[in-house]
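And then chain A:
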Amino acid sequence: MTLIAFIGILMAGGLLAWIIARWNETLSRWIALTVVLIDLMWSVAILVSRRPDFSGTDWLIRFDYPWIGRFGIGISVAADGLSLVLLILTFFLGAVSVVVSWREIRDRVGFFHFNLLWVLAGIAGVFVVIDLFLFYFFWEVMLIPMYFLIGTWGHENRRYAAVKFFIFTQASGLMMLLSILGLYFIHGINTGTYTFDYFELLTATVGTTAGRWLMLGFLAAFIVKLPVVPFHSWLPDAHSQAPTAGSVILAGLLLKTGAYGILRFVLPLFPDASRELASIAMTLGVAGILYGALLAYGQTDFKRLVAYTSVSHMGFVMLGIFSFNELAFQGVVMQLVAHGLSTGALFVIAGALYERIHTRDLSLMGGFWTGTPFIGFITLVFVMASLGLPGLANFIAEFLILNGAWQASHALTVAGAMGLILAMAYSLRIMRKIFFGPASDMASRMSDLTLREKVVLVPMTLLVIFLGLFPQHVFNASEKTVKDILGVVMRSQADAIQNANENP
Partner candidate 1 sequence: MNAIPIEYGLILAGILFMLGMVSVLIRRNIIFMLISVEIMLNAAGLAFIVAGSKWTQADGQIMFIFILTMAAAEVSVGLALILQIYHQLKTLDTDAANRMKG
Partner candidate 2 sequence: MNAVQYLWLVPLLPLLGAVLLIVAGRNMSKPIIASIGAGSVGLSALTVIVIGVAFLSNPDVYEISVWQWIAVGNLTPSIELHLDALSLMFIFVITFVGFLIHLYSVEFMGEDSGYARFFACLNLFVCSMLLLVLAGNLVLLYLGWEGVGLCSYLLIGFWYEDPKNGYAARKAFIITRVGDTAMLIGLFLLFATFNSLDIETILSAAPSRWEQGSSIATVAALLLLGGAAGKSAQLPLQNWLPDAMAGPTPVSALIHAATMVTAGVYLIARMNVLFELSPVAMTTVGVVGAVTLLIAGFSAMTQTDLKRVLAYSTISQIGYMFLALGVGAWSAAIFHFFTHAFFKALLFLGAGAIIEALHHEHNIFRMGGLRKQLPIVFITFLAGAASLAALPLVTSGFYSKDMILWYAWAGEKGSGLLFIAGLVGALVTALYTTRLVIVTFFGYANTRVSKRPGWRMTMPLGVLAALSVVVGFLEVPHNFWHAQLISGFLGGVLPAAVIDSGIEAYEWALQLLAAVVTLGGIFIGYFVYMATPGLHELVKKKFPTLHQLMYDGWGFDALYTLLFVKPVTWLARASRGDVIDGIYTGIAWVAIAANRAIATTQNGVMRWYVLGIVVGALLIITLGILV
Partner candidate 3 sequence: MNTDLLIFFTSGAVAIVATILVITQYNMIHALLYLIVSFLALAVVFYVLGAPFAAALEVIVYAGAIVVLIIFVIMMLNLKKDAEEQEKSWLTPSVWIGPGILCAILMAEILYVLLAGGFEGNATQAVGAREVGRSLYGPYLIAVELSGLLLMAGTIGAYHLGRQRRKVIHRFLEMTDE
């Protein structure tokens, strides 16, 4: 019930914020902030209080209620450590988004917060529901408000970006719907029980060919969202055109739903097909790392640059997931959190810069350190995080992923590690173009962070350092999930080997 409350509070808060904004826009902002903070604190409280249960056999929280019994649709939500960690990330970045929009969004404030909170509700829903029908529902819930966020409050080319985002995600989402229905009917025909329940469907026996196709359907939605090269091209447009809050949520959270989907659904439901596809998927991941890094290096638009770094970082996620070992999986979990924080913060910084100098063009910036060392320092931390400096969260993630991937494929790991060098190149380019070098004309228009921006950025900085030094808090939470998923894949592998031995 708690989990439903999380989502319900957000949805109700969104409606309330929309209505209230007719009379008082500031109150609407406060309502949005309060709502997200309530969720944040509640979820942190759960994480802290349920810490001893992480290693237990059950899900931490679970709630089932039959909804449309005739079609086997139930309101079933459940959270394990992984979900909880991602939920906290969601609410944290949600609060960040509300605060960074305080000054930036001035028209249709109520509708903005409505969309913002509903996106968050959709994301939170995706992270907790375990009924595939509801999963698809929430998948759409997070899509449509996001479309409005980009299309209404975005930058100059927002319509194009919004439509592109919508077409990519919607088309891939429909493929997932097909797969969900396919799975539903195959399972129904085999067993006679038609259900969308995740646990029930986990036991479904699907033929090899059918499994492959169904898996591809799921995977399509997730790798477009992740995104994996060559399905990434909606991302730079969407990220660079969205308002700051939109970029933060897109990069920090929406991309994570793709990775979560692969971990939660693709691997456990179709372990055989996943193993078959692993080498291709890892290659795509590495291609993403290198391609994203290369393109990031070539950009002149700050937000676009950061967007391409996301492509690169999500390549690591893809590489890690399909390496199938605990190190890589934990690395992926960490990468989700770390990338959410670091890229989110970089977008916040981009927003802060845009607010001051009204441009995202790197070639117009330069020499800002003198006037605004605080922004400079914060940016430095996140730039270092994005290039994988040890001591910060991203390093832990990339180290574990590559270390795990090494056990799966040497060549791909080496190629992926090359991405680290390119990451260095594009990351330092950010510092050089914005903060170092001779002072540009824009430098006089810069002012250092306001209190409101500090309130957002300082916790993010501390968190990214904290997770770099004490990553074990996250690993403890996700350990059981990771091991369970890994167990499914390993069993499938063992079965395959056994079959091969029995029928040579």
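The candidate set was assembled so that all candidates are chains of the complex that A comes from, given by their letters.
Keep in mind that, in the parts below, a residue touches a chain if its C-beta (ideal position, glycine included) is under 8 Å from a C-beta of that chain, and two chains touch if they have at least 3 such contacts; residues count from 1.
Just so we're clear, the structure is a prediction, and the values are computed from it rather than from any experiment.
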### Summary
Answering which of 1, 2 or 3 touches chain A in this complex, the right candidate is 2
#### Entry: In the complex with candidate 2, residue positions of chain A that touch it
164, 229-230, 232-233, 236, 291, 294-295, 297-300, 325-327, 330, 367, 369-370, 373, 377, 380, 384, 389-391, 395-396, 399-400, 402-403, 406-407, 413-414, 417-418, 420-422, 424-425, 428, 432, 435-439, 469-472, 475, 479
